[in-house]
Every structure is written in C-alpha cells, then in structure tokens.
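Every protein chain but one is kept in place in this view of the complex.
Let's turn to chain A:
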Amino acid sequence: MTGKPLVCSIRNPHPITIGDPRAEFSSGCAVVDVTFPSTKSVDIGEITFKNNYTALLSIKLKVREENEKEEEEPAESDGETTLTWVTGLKNVQLMPDPHCEDRAQSYYRIKREQLLTPPDNVLSVRLVLQQPSPVWLSFGLDDIKFYSPKDETSELMLSELVNGDMPADDEAMNDIRKRVKENKDIPPVEEISTSLQQMWALSETARINQTEASLGRFDVDGSYDINLLSYT
C-alpha cells in the first residue's frame, strides 16, 4: 500500500536544555533531526515509527517553496526558491495519559493526508518530542521510517515500460532483449501469455479453495512421545 522507503539519516534525540548543558535538567522536550541525503528534495507519503514513552509529537518540515514574487523573507534565499519551515503536526498525543503505560511502546503510522501541510519538496524534518511526566527516565522514538507516496514510482516505471525507453545504463535488460530477438525458437508472446493466464487462473482457484481450518492433530506421524520440554 505504501511507496518505497526513503533513504534518510536520523540523529539521536537531542534533549533541550537550559543554561549549562552539563547540569542535570530535564525539560521534557527533545528534538530528532532527519535529513535526506539526496540533493533533490523529497515527497513524503507516510511516516511510521515505534513510540518509546513520548507523550506528544510535533513535526516541522523544511520545504523548498517556489518563489512567485520577490519577497523579503527571513528564510535562506536560493535564487528562485525559498527554504521555509512549516508545521506538519502540532502536539499530537501519542500517549493518552502521559503518566501511564498506555500506548507507550505502540507503533504509529502517519499518512500525508493527516499532516497540516502536504509534505512535498521536503529537505529535512524535525520531530519535536515532549514528555511532561517525570515518571519516565527517558523518552524517544524508535524505528522511524519515511516512505514516498505510493503512486508516483509505480506509474513512472509503467510508463517507461510501455514506451520501451529503458534507462540507458540498464545493460542487462538490453542484453536480454538482444538475445530474445536473436532466438527464433521462443513462441510468440501472445501464446505464452494466454497459457500463463490459464495457469494463473488455475493456481488462483486452488489458492482460494484452500481452507485454513486445522485438523486438530498434535502428533507428528502418529507419535507424541516426549521426554522433556525445550527451552528455546
């Protein structure tokens, strides 16, 4: 259902401190910086992660915006485009009660439709984590993954295949095509495809008719002689 995972580098949660950084002080707030290494900006389709005792989550996105008119914006100017920070999510509650275990280590999935602004042309992401409860020693997010929107890549691939213009560097594919052209023994494509379709239909019906009901047997080949339990 989702697109392919996006390559990105994710920094460890950095706790926000006040004054001397060595002094022990818990502000209940931390940030995670995510950067996408490619020079091109990316579109985000979905974010998934496993919560680890974070109560509230905000997401800030650094996006490249097309400049329509020349404006004196405080953001870094880059010729025709401007880099601005926009808010994707603001204080979304991950734990219903920050003092209690409920959903403290659950998995979450945030889709692009749930974000306040469409996450397109994103250069980097900053996740702001908050945990107001003093009950917990530490908090963060684990297993953070970004995915691209679903349709884009598959459509691109399809159009490429239809038009027949494969990427030039794809030598292996060209090689195969050459061989196919040379080899006259291979039957016409239509024939193969009809027979394949039949086979596919057959296997499909077989798969559908298979029940998952178990027969309730617990022995193996009629034997259930056991001496000791195994620890693994």
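In this section, contacts are C-beta pairs under 8 Å (C-beta built on N, C-alpha and C of every residue); 3 or more make two chains touch, one makes a residue touch a chain; residues count from 1.
Note that contacts and distances are computed from a predicted model.
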With one chain of the assembly withheld, which option in "Chaperonin", "Exosome non-catalytic core subunit", "DNA-directed RNA polymerase II subunit RPB3" or "TBC1 domain family member 19-like" matches that chain's UniProt protein name? "TBC1 domain family member 19-like"
Specify the residue from the set A:7, A:135 or A:192 that touches the hidden chain. A:135
Identify the residues of chain A touching the omitted chain, counting contacts across the whole complex. 1, 48, 50, 53, 92, 96-97, 99-111, 114, 134-138, 211-214, 216-220, 223-232
